[in-house]
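Worksheet for the structure shown next.
Removed from the display is one protein chain of the complex; every other protein chain stays in position.
Showing chain A:
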Amino acid sequence: MAYPPREYLPGTPFGYPPPPDRPVQWYDEDAGPMVRPYALTKGRTRPGQPFDLIALVVTDIPDPTVLPVGPEQVAILEICRGNALSVAEIAADLDLPLGVVRVLLGDLLDGEHIRVSRPVPPALLPHEHILQEVIHGLRAL
């Protein structure tokens, strides 16, 4: 079983070689996640603000890697750049639990790195034409 060598390789991230094409499987799913999900959030389980599942997140930060944020937050900023994604999509795309994503988004919002649009409650939907549009859109699928 080949395991990446530990010696420093210049020009590679963190001095480690790129991961092998097929990840080396030295643990199985029974072991549970290698890092407990909320370790990514430093143990915090509640964001400062509630994030609806379908609240849309967008950013226009060109290079998130220069920000003082963690790799998961960089990943969030990268998938939401110029492309509004719902909180649920972010969690699904990054394969992170919703609660974790919400805390990470709370940090990004506090740092003013993202814009979040609250979903419109159906009772306040701006007129019937939106629903008509949805119906036409569904027909055309």
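Everything below uses one rule, namely that a residue touches a chain if its C-beta (ideal position, glycine included) is under 8 Å from a C-beta of that chain, and two chains touch if they have at least 3 such contacts; residues count from 1.
Just so we're on the same page, contacts and distances are computed from a predicted model.
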Listed names "Iron ABC transporter permease", "ATP-binding protein", "Tetratricopeptide repeat protein" or "Acyl carrier protein", with the criterion being the UniProt name of the chain not displayed: "ATP-binding protein"
For chain A, residues in touch with the removed chain: 37-38, 49, 52-56, 58-59, 84, 86, 88-89, 91-93, 95-100, 109, 112-126, 128, 130-131, 133-135, 137-139, 141
